[in-house]
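Reading through the structure tokens given below for one structure.
All protein chains but one are shown at their positions in the complex.
Let's look at chain A:
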Amino acid sequence: MSLDVSTAPGSVYDRLEPLLPRVRKPVQYVGGERNATVTPWEDAEVHWVLCYPDAYEVGLPNQGLMILYEVLNERPDALAERTYAVWPDLAELMREHDVPQFTVDAHRPVAAFDVLGVSFATELGYTNLLEILDLAGIPLHAAQRTAEHPFVLAGGHAAFNPEPIADFVDLVALGDGEEVVGDITDVVKAAKAEGLSRHETLERLAGVPGVYVPGLYAVDYHDDGSIAAVRPTSPAAPERVHKRTTSDLDDWPYPRKPLVPMAETVHERMSVEIFRGCTRGCRFCQAGMITRPVRERSKQGVSEMVEAGLEASGYSEVGLLSLSSADHSEIGEIAKGLADRYEGTGTGLSLPSTRVDAFNVDLAEELTRSGRRSGLTFAPEGGSERLRRVINKMVSEEELIRTVATAYEHGWRQVKLYFMCGLPTETDEDVLQIATMAHEVVRAGRRASGRGDVRTTVSIGAFVPKPHTPFQWAAQTAPEVVDSRLRQLREGINSEKSLGRNIGLRYHDGQPSLIEGLLSRGDRRVGRVIEAVWRDGGHFDGWSEYFSFERWESAAARELHGVDLFWFTTRERDQHEVLPWDHLDSGLDRGWLWDDWQDALDSREQDDCRWTPCFDCGVCPQMGTEIQIGPTAGEMAPGRMLPLTPVETRTSTPVHNPRLGSS
């Protein structure tokens, strides 16, 4: 933390610029995005740097980071800049020329800020955290940091078990970030004014709801390697830390002005989060479990955000985001309203997450009214009906085939199907049924479309058990078993040649998932493994060209004592074992999670509480929250449900600019 506000850190751009012609895609390091904010250093009392620990092309479109960037920059007493992981070619030159990790906004050194907030969508970003800290000149271990250094804060879904990175972070924020960043800003500001020490500031931050300070807790272990207790070592630290929940999405219409980069990125569209949370109850899905309850944005709120966002960005695609977008109680009206409003303006709509049972052709027609009808994606996740009951993804094969046939009949030529391999109780037979289903999809498609060229792609990911889900106790399936089942599946698909040639199969081998499993359910002892891997040259572990299983395997063998890689991954936990994240409260009742795990083993399904009575998962009473679903009182922006002028021909823009004149 830079206590002396009067010394503004200089820009490192002059030193960075000569390095840029020597690296791949230099534009990702120069910033200058449309709608980016640069606030004079002196105008803010608390300086935040927000980090997405992956490449710029992945990190820039991240919604969470964009939301917090705007929320913080709207505060008169704070500023926020951004930093991303730099690729190894630039990292090497930066070390050689003594250029520190920098922000892309004003190219200030990251170490000069008060708080470094890092958003973890995946655990495979942990080695990048260490690389970023090292390039920034910030000590890797929180215990070695002094008043000069930023507070390193972890957030995002992976932060619901931050124990593997507990030694490297000062703070962890659980749950929604919109409000907690403000509370942290208030405390840091007051601490600076009062001249509190780093330790005193951390103790005060431990009192902020949703903030976990790992350094104020100690972990005791049993002789068998399991955890005996996680206990606070300071009276300032609570026994349990409860997640934060943003209650009314319409009060938080962010991002208002999405960042539009010069560089190419993975999502080039105006994204609007139409609801947060999901109570479908898929047992493998950590996101659905930790973001409850469901909170919908009103259709008016969605409409206003789309309009403002398109004007601010110029994007030609709108993404309606959530964990299962077709489940919004007013999705039909939202889609129709937007399709009417933007018909003929070259603006496309997309619904990235759609459930088979929520899909209907009317909705799909609205989404593709602008023309393109390229591909549809469904995620049955499990190959057999029995397995889908285990994971609580309630969709019958008949339903799937019917939906897919309708899609082919209405002009779609390509359907993608997502599955997981290695699910609890799974057998070879369950996985082979994916082949049967894919064959059936192609047959139904040919019948429905009357054409032979329909295609389907089967995409498979290896299952990783995650904290705060009913599968948190499950044994992860060994990579050899996953790989063998996938080989059998390939043979099964090709066993019927005439169908097999219309089916694409995509999968990754099981080894990276085992490491993801180690990091997901690991405890503080795993931190040494992460550090050793990074010292051995590991980073960008989410990228297959950089990931090395051997590096992780060897580091785990050297750094873990009494326990090993398999103890953390392929071992089933019993009911009473203390889990490393038990002191972190996602709102879900541990007893309910255990019962749901037992139901899974008995292939018993659980309904969605939006449409059936509450099943006591524990979130609403614990968090003082409630389900928020439509119908909304307001209408969409008045008069906007219909096209502004009858559109007969296509144009290229949804924006009417009177300043252009009409000559």
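Definition applied: contacts are C-beta pairs under 8 Å (C-beta built on N, C-alpha and C of every residue); 3 or more make two chains touch, one makes a residue touch a chain; residues count from 1.
Note that contacts and distances are computed from a predicted model.
The complex appears with one chain absent; UniProt names that chain "TIGR03936 family radical SAM-associated protein" among the candidates "Ferredoxin", "Peptide ABC transporter permease", "TIGR03936 family radical SAM-associated protein" or "Sulphur transport domain-containing protein".
When the omitted chain is restored, the residue from A:Arg82, A:His107, A:Arg244 or A:Arg446 that touches it is A:His107. From the options A:Ser313, A:Gln414 or A:Thr456, the residue with contact to the unseen chain in the full assembly is A:Ser313. Across A:Pro88, A:Gly182 or A:Gly344, the single residue that touches the chain missing here is A:Gly344. When the omitted chain is restored, the residue from A:Ala218, A:Cys614 or A:Val655 that touches it is A:Val655.
Residues 7-11, 13-15, 17-18, 20-22, 25-27, 29-34, 38, 40-41, 106-108, 260, 262-264, 268, 310-316, 343-344, 346, 365, 369-373, 410-411, 647-657, 659-663 are the ones on chain A that touch the missing chain.
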